[in-house]
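Moving on, here comes chain A:
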Amino acid sequence: MTLAHLISFLSQLTQTLLVVLIAPLMLGWVAQCRAWLQNRSGPGLLQPYRVLFKLLHKDALLAHNASPLFRSAPYIQFGCMVLAASVVPIIETNLLFAPAADVIALVGVFALARVFSSLAAMDVGTAFGSLGARREMLVASLSEPALLMVLFTPLLIVQSSSLNTIVDTLAHREFQLHPSLAFAAVAFVMVLLAENARIPIDNPSTHLELTMIHEAMILEYSGRHLALIEWAHAIKFTTYCAIGIALFVPWGIAQAGVWQVLPGAVFALLVKLGVAGAGLALLESVCAKLRIFRAPEFMGMAFMLAALGMLTRLLLGA
Partner candidate 1 sequence: MSTSAQLINLMASLMLLIAFAMLAQRRIKSLIYLFAWQGLVLAANSLIVGWYTGHHELYLSAFFTLLLKVMALPLVLHYLIRRLDIQWDVETLINIPATLLAGIVLVVFAFNLALPISQLAGTITRGTLGIAIAVVLLAFLMMITRRKAVPQVIGFLAMENGLFFAATSATYGMPMVVELGILLDVIVGVLILGIFFFQVREAFDSLDLKHMEKLKESDP
Partner candidate 2 sequence: MNEIALTLGAPIAGAIVLGIFGGHAQAARLNALVSLVTFCGAVLLASRVVSEGALLAYHEAFFVDSFNVFLVALTAFVGLTTALFSRPYMLNEQAHGRITRRRLQLYHCMYQLFVFTMLLVLLTNNMGILWVALEGATLATVLLVSLYRTPASIEAAWKYFILCSVGIAQALFGTILLYLAAEKVMGGGGNALLWTHLNQVKGQLEPTVLSLAFVFLIVGYGTKAGLAPLHNWLPDAHAEGPTPISAVLSGLLLNIALYAIVRCKVLVDGALGTPFAGNLMMGFGIMSVVIGAFFLSRQRDVKRMFAYSSIEHMGLATFAFGMGGPIANFAALLHMTVHSLTKSAIFFTVGHATQKTGTQVMDQIRGLIVTNPTIGWGLMLGTLAILGMPPFGVFASEFLIVTTAMREQPWAAPILLVSLAVAFASMFMRVQSMVFGDTTARRLPHAPALVPVFVHLALVLMLGLWIPPYLADWYRLAAKLIG
């Protein structure tokens, strides 16, 4: 094994571990920011770790009629999310795993995790599980086209569907105004909120049966299964933020092989994630949760904005 291989293997490992480990912190940070905005003291940044730790030490209870699918779903979800976190150029481009998936395949990875979580939710046959699964599918059927539409704009600008190329091109060249990217960015934030079960589509901190989506799906899980699902959820959230950063504010991501700048890249990533988390917390504090029937309108808006971005790119070349 040559040195170059070793370095690229090490940086891949660094990134994957980094994302997996800081993901709960990201959730904690958003919760803390929300607490500050609402004049509460908050549970502390490390609360998600404590929850994970607690859950991992509990016994997992399973329903009598739970199938192997129910048991394997948390592992599949966790695996999908770790894969996604490894593919996206978060601290460095040209990662070892990067050729594994382009942006469109990445959307597919997320979809795979979602399919399993919905199937598992319906597996036991409780009312809430299938209700949550159906709502999840409603939101997903609207947010996925919007997400693809968002991704098309940078694809068109760079003429490539590989995230590496996109980041390389956008980050390391003369600055240009791209109104189309701005539209896409706004649409992306809307998709991010919907896909990660945040306000205004879902409220992560409530178990109110009339409104919940994500929480309804995982009601039957406990112990290590629940811990894995929660962890996967945190990784998904962080990875989404990272995709947004890579597409719209890629400055600071290290170029392939230049390992000297890696510490700087990690620092830049942490700052950007911090700002993104604070921004999301602010957004969640000023928005009210939408009725579930208004969700299509919200996602329609995201789709429209994304399409608008693509159109301005196509029509104006901007």
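How these were chosen: all candidates are chains of the complex that A comes from, given by their letters.
In this text, a contact is a pair of C-beta atoms (placed from the backbone, for glycine too) under 8 Å apart; a residue touches a chain by one contact, two chains touch by 3 or more; residues count from 1.
These numbers were taken from a predicted model, which means no experiment stands behind them.
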Completion exercise
Complex contact for chain A, selected from 1 or 2, goes to option 1
Completion exercise
Contacts from chain A onto candidate 1 in the complex sit at residues 176-177, 179-180, 182-183, 296-297, 300-301, 303-304, 307-308, 311-312, 315-318
